[in-house]
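The complex appears here without one of its protein chains, the remainder shown in place.
Note that the chains take the letters A and B in the order they are written out, and that residue 1 is the start of every chain.
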Amino acid sequence: MREDKIAIRTRGLTRYFGQKAALRSLTLDVPRGQVSALVGHNGAGKTTLIRLLLGLLPPTRGCAELLGCDSQSLTPEVRTRVGYLAEGHFLWGWMKARDAARLQRETFPRWDQHLFDSMLKFFGVSPDSRVRQISRGQRAGVSLAMTLATDPELLVLDDPSMGLDPVARRALVEGLLAFARRDDRTILVCTHLLDDVERLADRIAIVSSGRLLVDSGLSEFRDRIGGWTLEAEFGAQQAAQIPGLIDSRQTRERTHLVVADPDSETETAVQRISGTARREELTLEDAVLAYLRPAAMVGSISDALENVR
Amino acid sequence: MFELQVTPGGNRPIYRQIIDQVRQAVATSELAVGDGLPSVRQLAEELVLNHNTVAKAYAELVREGVLESQHGRGVFVAKRRRVFSASERKRRLDQAMNVFLSEVLTLDYTPQQIEEAVAKRLDQMTGSKAEESEGD
Partner (left out) sequence: MKTIFWKELREHARWTPMGIIPMVIVLVLKWQSTELIFDSGQYGNSLSLTSLVGLLAASIALCLGFVQTWSDQRPAARALLLHRGITADAAFCGKLLAGLLLYTVAVFGPLLGMAAFITSVGIEYRAASPSALIPSALIAIAAFSCWAAGLLMVQRNAWFFGSRLLPGLTAALAVFACGSLMDVVFWLATTIGIATLVVYLTTARTVFVNSGQNATGVARAGLTVALTVAILTMVLSVAMMVETYRTRAAYARAAGNHNQYTVEFGPDGEPWLTRSHYSTTDYKYEIDQAAKMLPDRSVRDQLQPVPADWKPLHQWSSAGYGYGYSRSRRFIHLGEASVPSGTEHVRRSWVLDRKQDAILVYAIRPRAWYRLEATLLPPEPIGTFGEMRNQSAVDVNGNFTIVTTTGVFQVPGNGTEVEVIYALPEHSKELFSEIQRQTDPQVNQLRLLLRFGDRVVLLETEHVDDSPTMSLGPVRGLGVVYGSVVQLPDALATERTISIARDSAEGGDFVGLAPNWSQPQRPSDWFRFAADGKIIEKKQFTVGSTAAVVVETGNSFAAFVPPGAFAIGFAIVAIENGDSGIEQVWSNAKAKPIESAIPVAFGLIQPLLGILVAVWAARRRRLDKRATRRWLWWAFFYGPCGSLAILAAYPRIVRESCDACREVTRIDVATCEQCGHSLDEVPKIGIEVFDQDQTTATAPPQPSAS
């Protein structure tokens, strides 16, 4: 069964706001039973993607499916199987924590009051406290509890760790891991915290300027990105010689290169520029940052440097 | 008691960190043959990791013959046995040497010095059960 393996599927998903493309022809499959991290800088189109997935925004072109159901016509039944945490842990300020529970309980049949209560306790929120009056982290806690206690099959989280202190952040990761361990639960999480990604994710997807650049298993991704350090001048001319160059970063005397799918050809090209080039082990952060840094900056900065010399 | 530690943000992927540490512990006899390791689930909870990552590391270790999985009972340190063919072993040795030597040769040691250092370390790790190695 097609639907069994893939929890989220998009095909050529495109959204424009006016003349500006927020998302371009995005084709992505999020497999079931895994944790996928969606990474990108602010404004890269992550939130737009999530709103499109949940049918809260119509696409300009293309389509998306959630648990086998078209996003634009999600049935209430499918919605109850999807937990969604919107960016910023929004809650209506007049609500008390118990109102939040009521709101969810009445519209999600598998509501887990026990889980909700224990999460509230963890974040130190009393059921009678008003959302307007609790701290930001506590609000995040209520918001998370509201989402997790609906016992979803698929969890879509938009920057869940925003505003959380380290303890709460760790608790969040633990909670999500515990959730993911139950069979066949899928998580798509948008986050800026790459350490958490490393702990959490099976897969990583990187979106930059509305385009999907990476969609791969986390370890495969790291295996496929290589780094070099060289002590030589490096400009646009040199950059053009290296296939799959993602990013080059100049420190005082060295240039760090990050390359996708390096092979012997890459090695030769790098060595041609500088004989002393060394292969570098990359952290996940290095690899991801290479993608997130605006591509234009690479050329322009090196060009600028060249002109100075 | 053998304890694993992982650091996200390092330049080795977490599942690699687990593999390395288990391998090392077995090599230094910190883990003896037949010692049990925590289950995937326990370890994942303990280290706050995705259980797939732990499972992947265990699977790799089992494939390499470092660990063996006994159905229903858990994972244990295996008797050393050859899991790789002769040519594969040769390839792996070459690969490791390439990395090692290309690094070391830039440090201006003489071949004799390198050989000595390697021999000494080898002795420590396999023969006299020295206490600690200097990290990975």
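Here, a residue touches a chain if its C-beta (ideal position, glycine included) is under 8 Å from a C-beta of that chain, and two chains touch if they have at least 3 such contacts.
Predicted model, so just to flag it, every value in this text is computed and none were measured.
In the entire assembly, the chain absent from the figure touches the shown chains A.
Only one of A:Asp99, A:Glu233 or A:Glu285 touches the chain withheld from this view, namely A:Asp99. Check A:Arg32, A:Arg181, A:Arg211 or A:Arg279 against the missing chain and you find that the one touching it is A:Arg211. Across the interface with the omitted chain, subunit A contributes residues 11-12, 14, 16, 18-19, 21, 24-25, 27, 29, 47, 51, 54-58, 60-63, 75-77, 79-80, 82, 84, 86-88, 90-92, 94-95, 99, 102-104, 106-109, 211-217, 220-221, 224-225, 243-246, 260-261, 291, 295.
What we mean here is this: only the chains that are shown with their structure count from here on.
With centres defined as mean CA coordinates, subunit B is found 31 Å away from subunit A.
Against subunit A, the residues of subunit B that register as touching in their complex are 8-15, 41, 44-45, 48-53, 56, 106. If you check the complex, the residues on subunit A that touch subunit B are 34-35, 170, 173-174, 177-178, 180-181, 194-196, 198-202, 218-219, 222, 278, 281-286.
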